[in-house]
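One protein chain omitted, others in place.
Think of it as A and B in the order they're written, each chain with its own count starting at 1.
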Amino acid sequence: MKRLLEWQIAAVKSIREETYRTKTLTLSLPSWTAHRPGQHYDVRLTAPDGYQAQRSYSIASEPERTGEIDLTVEQLSDGEVSSYLHDVLVPGDRIEVRGPIGGYFVWEASLGGPLLLVAGGSGVVPLMSMVRHRRAAGATVATHLLYSSRTPEDVIYADELHELQAAGDGLRVIQTFTRAQPPNWTGYARRIDAAMLSEVAAPLGRKAQAFICGPTLLVEAAADGLVEAGLAPERIKTERFGPSGGTA
Amino acid sequence: MTERFVSRGFLGKHRAAAAANRVPPGQHAVDDFPVLSAGPTPRTDLEKWSFSLEGELAKPARWSWAEFLALPAQEFVVDIHCVTKWTKLDTRWKGVSVDTLLEQVELRPTARYLTAFSDGGYTTNLPLPDVVNGQAFIGYEYDGKPLAPEHGGPARLVVPHLYFWKSAKWVRGLRLMEKDKRGFWESLGYNNHGDPWKEERYTGD
Partner (left out) sequence: MEEPMDRVHENMLDGNAAAGILDEIFGGEMTASPTECEHCGREGELGSLLTFTQAPGLVLRCPACSEVMLRVVQTPDYTYLDVRGAVYLRLARR
């Protein structure tokens, strides 16, 4: 069934602080449609004089949760829309959105695996929708999430990722910290590179389907690294968020 | 028609009062120099770079980078206006006036329009009267430094009295023509002339 992509006015149900720079907005949608994990919504802000600003935000929640969605937004210094969402928006406010949008950077349990997910900073958001959906659907496809953050304080969804991994259903979370590491850290402490990708991807074999998301330069480096590690380019899908400085 | 939705408490990033009569209608002044990009940044080797005048001329002309730098240059301090609504006041440039370039060639009387063409395939069109008499230059220094690649370096056309998409980055030459031919944005809904003071943004404005 064809469904027209229409703007609708969502209600801000709640706002949760994830890290010192990211917040999750839970939006109640009058016209909710189940999304495919990886999809995004467009958010549009309108000033009284008619000026508008529009940005895309990935859906963080799983489609099994009906009637509402979570968006997780990183605040950029001087960011027009992210600063509004962080500093002005409060629960009870209304906000104009359209979605779900996209059909390329998506994964559903029915598509199988193995899955290699690579995230830098807020790039973990659409991948989180995938792993939450994977869990909700009871899927057990081997899944490795390689997640790069600057410091331990920058890790979004840290507790939940820990729990999801502890469930022992085939999800492994591998972290790298590029600026500061937790005490006694023995894991990766550098930017994502080909050697790291080889190590993380090797156990999944050549049939792995890779999804890479984050700041454009990180996505570029990770995609090149995966090709170098021997994964076919058509198995690699990317979602570039733009020039997110060095958030990862 | 349903009433327009307004986002509570949203004004937009740069809604500060416009500096009196130097900011055209619908524009706001910025302090930074935003980078707009419709494609990857070309990196032409200065050894291979050249600037050409071609088309409706008695004889075409071509300058290597070294020859171009040897041409009489000037300092320009100008306000620039991007159609995406930012204006930057008092930008400081060094470059060669288009008048200086045109003095070196013999224009045919049929030369009435021109297309500026760039590395990366970008083009923009202008009537000849809009680039003469000190109205346009090829800038290669910005704020005392070589023009950065993301801002169009090694050299860009600067036509400050028109929207900034007319100021082609990575410019490699001007083609003089008898008939007008729309450029990259002019052929897709943007105004053929682009005067910010008349808000000539789109076709039909």
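To be clear about the criterion, a contact is a pair of C-beta atoms (placed from the backbone, for glycine too) under 8 Å apart; a residue touches a chain by one contact, two chains touch by 3 or more.
Since the model is a prediction, treat every value here as computed from it, not as a measurement.
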- Note on the structure: Going by the whole complex, the chain not shown touches A, B
- Among B:Val23, B:Leu53 or B:Val83, which one is in touch with the chain left out? B:Val83
- Which of B:Pro40, B:Pro72 or B:Pro109 touches the missing chain? It is B:Pro40
- Message: What does the interface between chain A and the hidden chain look like in terms of residue numbers?
- Response: 2, 4-5, 40, 42, 56, 98-99, 101-105, 215-217, 220, 237-243
- On chain B, residues whose C-beta touches the chain left out of the figure: 34-45, 83-84, 119-121, 149, 165, 185, 187-190, 201-203
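The rule is short, and it goes like this: only the chains that are shown with their structure count from here on.
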- Message: Please tell me the distance, in whole Å, between the geometric centres of chain A and chain B computed from their C-alpha atoms.
- Response: 39
- Task: Mind listing the chain B positions that touch chain A in their complex?
- Result: 4-13, 15
- Query: Along chain A, where are the residues that touch chain B in the complex?
  - Reply: 7, 9, 45-48, 50-51, 53, 78, 80, 84, 88-89, 93-96
